[in-house]
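The complex appears here without one of its protein chains, the remainder shown in place.
Chain naming follows the written order as A and B, and within any one chain the residues start at number 1.
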Amino acid sequence: MAEKIGSVMVVGGGVAGIQASLDLADSGFKVYLLDKSSSIGGVMAELDKTFPTNDCSMCILAPKLVATGRHPNISLITNAELVDLKGQAGNFLVKFRKRSRYVDEERCNGCGLCSQKCPVEALDTFNEGLSNRSAIYVEYPQAVPLKYIIDREKCIGCGTCEEVCKAKAIAYDQQDTETTLSVGSIILAPGFEPFDARVKSELGYGKFPNVVTSIEFERILSASGPYGGLALRPSDGEVPRKLAFIQCVGSRDAQINRDYCSAACCMYGIKEAIIAKEHVPVALDCTLFYMDIRAHGKEFDAYYNRAQDEFGIRFVRSRVANITEDPKTNNLHLYYVEEEEPTTEEFDMVVLSVGMQPPAEASKLANIFGIELNGQKFCQTRMFSPVETSRPGVFVCGAFSSPKDIPESVAQASGAAAKAMSIIASERGKEIVAKEYPPERDVSQEEPRIGVFVCHCGINISGTVSVPEVVDFATKLPSVVYGEANLYTCSQDTQGMIKEKIQEHNLNRVIVASCTPRTHEALFRETVRESGLNPYLFEMANIRDQCSWVHVHQPKEATEKAKDLIRSVVAKARLLKPLRRPVINVTPTGLVIGGGVSGMTAALELANQGFDVHLVERTKNLGGHLREIRYTLEGENPREHLDSLVTQVLENGRIHVYLDSEVAEVNGFVGNFKSKINSESGEKEVEHGVVIVATGAKEYVPTEYLYGNAPGVVTQRELEEMLFNGAFKAESVVMIQCVGARTRERPNCARICCGQAIKNALRIKETSPETDVYVLYKDVRSYGFKEKYYRKAASKGVIFVNYNDDRKPEVSSDGGKLKVLFWEPIIKEEITLEPDTVVLSAAVSPNPDSKRVSEMLKVPLTKDGFFLEAHMKLRPVDFQTDGVFLCGMAHSPKFIDESICQACAAAARASTILSKKTLEMEGIIADVDEDLCSGCRICEHLCPYSAIEMNEKQTKVTAHVLEALCKGCGVCGTACPTKAITLGHFTTGEILAQVKAALVEEVRA
Amino acid sequence: MSEESDFEPKIIGFLCNWCSYAGADLAGVSRIQYPPNIRIIRVMCSGRVDPAFILEAFKNGADGVLVAGCHLPSDCHYISGNFKASRRIALLQRLLQDLGIEPQRLRLEWVSASEGDKFATIVREMVEQLKKLGPNPLTKDGGEI
Partner (left out) sequence: MLRPKIIGFVCNWSKPPEIQTSEPSGFEGHPKIHMIQVMCVGRIDPVIVLDAFVRGADGVLMVGCPSPDCHYVEGNTQAKFKVKMLKKLLALAGIKPDRLLLDWAHMTDVESFVKIVDNFRNLIIAMGQSPLNGGDSSDDFLLNLRAAKNTASDFRLRVLTGREGELTQAESVYGETIPANDFDRISELLTRMEFIRHKIHLLAIQEPVSVKQLAERIKEKPSFVLCQIVEMRRRGMVTLDEIKGTTPLYKGLEV
């Protein structure tokens, strides 16, 4: 067996690839993140807002982009493609080709002058061709890496960029290079491509200017997009008044060989309709044409309801057959059938909700990696191994395995990271280099000696702001003992020079006046630290992004502003104090609450990573909900997998299983928890570094439709048991969907019941084809590849009948004979059936124990009673409280494969903590002056992280900051009536000095 | 009037690190031009903006103060700091009136990381409005504070 290698290659730098890379890198593995395009970010970077919270997509993604770009354990390989793969799990040889950028990445600092001066225009593909860019460009302003690239197709070779580039980064003779790397495992996250709407020629895309795709519409809605965030008609730039969204374009369409559902389009369609209404100044009518609204995710139905009730969006259940254009007005006529009546309706603009298709390179990837694709060319995975490809050591996440939304992609990405690291767990930490720093100099007794470094940024700053004047000004400010100008302060050689100047002039504070701290502060802090100063003795003045670039035509005023900004920052710097990053020890052990498929999987993953685990299950058996699942829609044998999982858990020496037990108490914080486990044999105290909540959920016990009062009325779970035992016989069956879900009390969808109903209906048809099966539904939510089983059921004669809340089915029992009365919308008649069995698709209820667990762990629940994660989009398995994670049905209803993904994800997230001996926390945290504290508790209640506890010392109660929990927002300090709390690096004194100095000239001391 | 048209108001802007400061950066990256009257001070969260900071600005002659944070309800990096800011600013505006400072001189805005244009527009509007209002009443008469 070849030696294992502690590094991983991640293919694809969208949100899934980024998440997988960060988890791996934070757990001690070297990551090579390869992307075919010139920057990472993928489709999420193009989006305006995200459902169901309407968060700004770039706001939440950008910090992850920056973290990935500057992570010491992640190497970005952009503009590259895979060529060859050799070897086996644990030791692969990957060969890739990096295409020439014609720009030296080491030298380019992203100033963008080249792009401004380039004489050639090309269509901006990031803006979906709705605007132009130069032949030398970055994909988007926040691109990581911020390195320009020449579009060789468009470039005419005039040489202008080379002439204007002060960093000498242009490299016209740069060649493609081929490189081979050794890695232990591989994660594929190449994402998806939007369906090409031209294929559906009847919808007029490409012919009629006012028919746009949903991805184009995202750019249109984006404040940084072509239209500045205003919805406009491409034909004439007018604000539309009547907008139509057409769902399922390129999805659920067997005619064009796309028989799957793209799973995310209903939600993004609704989102785009809501945002469009918010983004136009006039009343905008939005109509969404759909087949079924598939709002099957967490809290999605609540969003759908708001779209109808609050925003007045009209939903029409119909497939639009054809679109024509009025050539005079460029308005569009939509032909569709509503309630069996052919209808034509005119709209100003139409958005096609295009589906997801596998990336163009899917077949090539499959060949290189030797992995199996499914019939639709997505990567083949299995119900019980949802992140594994058919080749050991090669894992998959994101939309490449099946169409999915962002949180599912993120969870699957973390899950794939867990699997990728477990096969090389023994090599953790071996491919990464720990950095050594010189000891920190004690500056507490020194007077401030400030050095100011002012950046020309090529001519980005100096073209507007008079840099020599600014340097001269800065050097004359009190406490400033050194000042100089640099062509690029961020360049490698300048870093060395700054260190020299710190020594030479015995500087104890450093200021860089250049671009934005958001991208460059970390770099300069590092430099300062390398020279033996505390990294917090550094400040930046933003004289480019917030000065020279925005006052291009006012050089005099811009220069004055730059001076004010520097004077303000100097005033702050004088007061800066070194900050300590608190270091806490980590107990490398996990506690998993719940022994179902999620809990067992999470425990096993942690154990495979080399960590001890306490697995606590309330009942006498491991297996949870999975014990009741007899077969799956996809045809796998759940019992076989369950038995194997239980055996693996029980036989694993690192997993301590507590059956018939309960976690009674959890104390402490990330890295250092102490908990009590109660069981019949008594109470046991365990120490652990993380907690994973996998407490699952329960089938709702219906009170509707005579359940419990008539013997023929059963739930899907009960039906499944009967079918499995061969005890089921019926001539006629009626299934009723959404029992206890999507109601006023429980507005959200239970996600799994449509799949369950289809599964059981098919099973009935298999054993007894003559049995009539009716499914009464609100929307059939067979998302993703489950769609094909819906088709199969329909083709086997299962009859699906739509109902809505105004006309719910009625079930009665007449002398033991069941009767179901319902409205048939196609023939427009009431129908009464007399089935032998009525099957209720009962919702999923949260575990009744959830409330207790949430209070014990101080983590929140949703209104529905499921656990609420840290962020619905990007942190699906984290809690806001560090060190506490969740997975499976405790989070929300989900299928087995989804629970397994989340369980692996929770393990990966946990291992970013457990893999470290100590955790270094952020230095910018709150600090309480106990002498001033009056113990009023205002801060305790305000803190969103519960990072403040009240301590009783002798006679006085005072607030105390739990360093491990504080995130440094400073809200507590602002509210403190006695000014006892201050936030490091943003102290009240520092900010007041900054305010004053920004406004008033100082007198030199 | 001629004096007023020459008047260039001084504005202090407190911008939260995660959304609004990023939005102001994006205005720069997109080269959206706005008047050079604002001096930006970065804070981690709009909830960190102490009324004392704002009063200090007015005391030292600022003609306007902008506080900008992440959009309500859920964009705040620190869960709910923006809510706290909104309550605090509303209270402070009342207090300013008592001090003889027009409450319009203090503005609270939500600016996301992709709203460079919005940030520039806000600054433009503020400058225009402050020019109409004239100098900070605390400095108007004596010029001294």
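We take it that a residue touches a chain if its C-beta (ideal position, glycine included) is under 8 Å from a C-beta of that chain, and two chains touch if they have at least 3 such contacts.
Bear in mind that the values here come from a model prediction, so they are computed numbers and not experimental data.
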| item | value |
| --- | --- |
| Touching the absent chain when the full complex is considered, from A:Q19, A:S57 or A:T160 | A:T160 |
| Selected from A:Y172, A:F311, A:Y631 or A:F724 as touching the chain missing from the view | A:Y172 |
| Touching residue (missing chain; options A:V83, A:L181 or A:L230) | A:L230 |
| Touching residues on chain B - with respect to the absent chain | 30-33 |
| Residue numbers in chain A that touch the chain omitted from display | 117-121, 130-132, 156-160, 162, 172, 209, 226-228, 230, 232, 234-241, 281-282, 552-553 |
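Keep in mind that, in the parts below, only the chains that are shown with their structure count from here on.
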| item | value |
| --- | --- |
| Touching residues (chain side chain B, partner chain A) in the complex | 10, 12, 17-19, 21-22, 24-36, 39-45, 47-50, 52-53, 56-57, 60-62, 70-71, 74-75, 77-81, 84, 88, 112-118, 120 |
| Chain A residues touching chain B - in the complex, by the definition given at the top | 48, 53-59, 62-63, 112, 141-142, 222-224, 228-229, 516-518, 542, 544-547, 549-554, 557-558, 560-561, 564-565, 568, 880, 924, 942, 944-945, 967-971, 973-975, 983, 986, 988, 991-992, 994-996, 998-1000 |
